[in-house]
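Structure in structure tokens, see below.
As you look at this complex, bear in mind that one protein chain is not there, while each of the others sits in place.
By letter and in written order, the chains are A, B and C; residue numbering begins at 1 in each of them.
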Amino acid sequence: MPIAENATARLEAFSDGVFAVAITLLVLGLHVEAKQGQLAHALGSEWPHYATYVVSFLTIGIIWMNHHAQFDRIVRADRTLMLLNLVLLMFVTLIPFPTGLLAGHLSAPSDQHVAAAVYAGTLLAMSVTFFATYLWTTHAGLFSEQIKERHVSYLIRRNAVGLLVYVVAIAMAFVNATASLALCGLTAVYYTFPGKVLD
Amino acid sequence: MPIAENATARLEAFSDGVFAVAITLLVLGLHVEAKQGQLAHALGSEWPHYATYVVSFLTIGIIWMNHHAQFDRIVRADRTLMLLNLVLLMFVTLIPFPTGLLAGHLSAPSDQHVAAAVYAGTLLAMSVTFFATYLWTTHAGLFSEQIKERHVSYLIRRNAVGLLVYVVAIAMAFVNATASLALCGLTAVYYTFPGKVLD
Amino acid sequence: MPIAENATARLEAFSDGVFAVAITLLVLGLHVEAKQGQLAHALGSEWPHYATYVVSFLTIGIIWMNHHAQFDRIVRADRTLMLLNLVLLMFVTLIPFPTGLLAGHLSAPSDQHVAAAVYAGTLLAMSVTFFATYLWTTHAGLFSEQIKERHVSYLIRRNAVGLLVYVVAIAMAFVNATASLALCGLTAVYYTFPGKVLD
Partner (left out) sequence: MPIAENATARLEAFSDGVFAVAITLLVLGLHVEAKQGQLAHALGSEWPHYATYVVSFLTIGIIWMNHHAQFDRIVRADRTLMLLNLVLLMFVTLIPFPTGLLAGHLSAPSDQHVAAAVYAGTLLAMSVTFFATYLWTTHAGLFSEQIKERHVSYLIRRNAVGLLVYVVAIAMAFVNATASLALCGLTAVYYTFPGKVLD
């Protein structure tokens, strides 16, 4: 008896749950310690936490949207796709950790470089895994037959852009952590645009 | 190939997950430090935590109910609606942060004003985004055709009330934080009433 | 246009999410501080945390099972039921707080009584709200027509037992906190039995 391999519904439900929890746990990284009467000042000095919160929130949100769009076109999931999806979720759930790391060290003289590289590196690892699910889905013929080949090629190229940008963000981390974070944020904004509409 | 734009099911599932996690994380803000034999007293002095817990819980719960009612009437989601929804969820997941801030400073001489303004400001930002999803849904023709125009106008007016009240709550924060919180609580209670029934 | 009042699907999905998060957050209350070489001893002395973890986990699990069984018989949800359900969820999500309180004070000379009373009181508040949803569902005619009246009466009586036991558990808290916790645990075990089967 083969392991049931056809239903993607529960896979999507589980993934949605993980995305929803990971994106919400980001808020636990926000907290403020202020001496009496200094709250406004203390809140203002927390800007690295807000900036990383917004970039990480948008990044997880966009990857969820893309995950959603991808699985809408997948008609069945095999064991390999489930495993690749599990590794993808592992990097998604990891995001609150480098987010806190970068928020805490964004202005630190030398540690900012390490923290920003770890942050962009985690996003790269997530993107590589997402890219791998595209390649496997194409290879194993799991996409709906209504999807034309050039659509898949276009989506794969579009995803490859993200990989390159995150590699640049890692390199940029060693110059300036804030610029690296900004590039990650711009990448999220880039993916909010739906891309070329092919028919 | 256009990004799949018609299904709202997974959008609702993801949103429900985020609402559910955000509303449940509020409890992590509750904790008591008491010297031996002083637990009852310490619990009593924690009333700002209970008050903010209840107001935030009801606020997230009501916005969920309204989100639920809105998406019942939406027949398809486009990319813009998904993005507006994502920004809405960002402010919803943020709520535990100003909740803890207000709980910790509700009686502080000057910081109470800052904390209450940040709290009401977060609720305002959430409401403005929710309002924007209504406007966009109307503009882009995403509502079910069974929904009559004057129904939408009524709902938009009803939502606008919330915006005004939260602006007042921000102003009131600079007079008295507890009164500002009470106004936010009353707003949540106001929205529990179903509103005028039009046919 | 009335607020959509017929679908219970998303209400159940949201409630399931809240139950799932609340039951899982209980684990955050478990942590051990041990001097080097003393871990086994330190783990052993944490028994109040394990006992409260198990009782709270079973209690939330059982209330979920009963919630599940109740909503299987409800054909539509009105605004009042949604609000009662929201209050029920508020007490469910609160449970990790008194659980940590009781775990931390189960052996404390006088504070154990306060902590156990708060714990049993939270469970009582949850049960009263759950009971209220039964009464409202009956009153407003929201149960499926296939459900016979004596079945509802039986379920209401069965729920009333829980209320009485939690009142006793509060009283018992002032004698012995561990006995009070044990009674709460026995109540959860009692509800695991399906009850009389009526036809």
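The rule is simple: contacts are C-beta pairs under 8 Å (C-beta built on N, C-alpha and C of every residue); 3 or more make two chains touch, one makes a residue touch a chain.
Keep in mind it's a predicted model, so treat the numbers as computed, not measured.
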item	value
Options A:Leu30, A:Leu43, A:Met65 or A:Leu89, residue touching the unrepresented chain	A:Leu89
Contacting the left-out chain in the complete assembly, out of A:Val54, A:Val75, A:Val118 or A:Ala182	A:Val118
Chain C, residues in touch with the chain not shown (by the definition above)	12-13, 16-17, 19-21, 23-28, 30-32, 34, 36-40, 43, 53-54, 57-58, 61, 64-65, 68-69, 72-73, 147-148, 151, 154, 192-195, 197-199
Touch residues of chain A, complete complex, unshown partner	1-4, 7, 10-11, 13-14, 17-18, 20-22, 25, 28, 79, 82-83, 86, 89-90, 93-97, 100-101, 105, 108-111, 114-115, 118
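In this text, only the chains that are shown with their structure count from here on.
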item	value
Rotation in the CA alignment of chain B with chain C, degrees, nearest 5	90
Chain located farthest away, centre of chain A as origin (C-alpha)	C
Inter-centroid spacing, chain C versus chain A (mean Cα positions, whole Å)	36
Numbers and ranges of chain A residues touching at least 2 other chains	17, 20-21
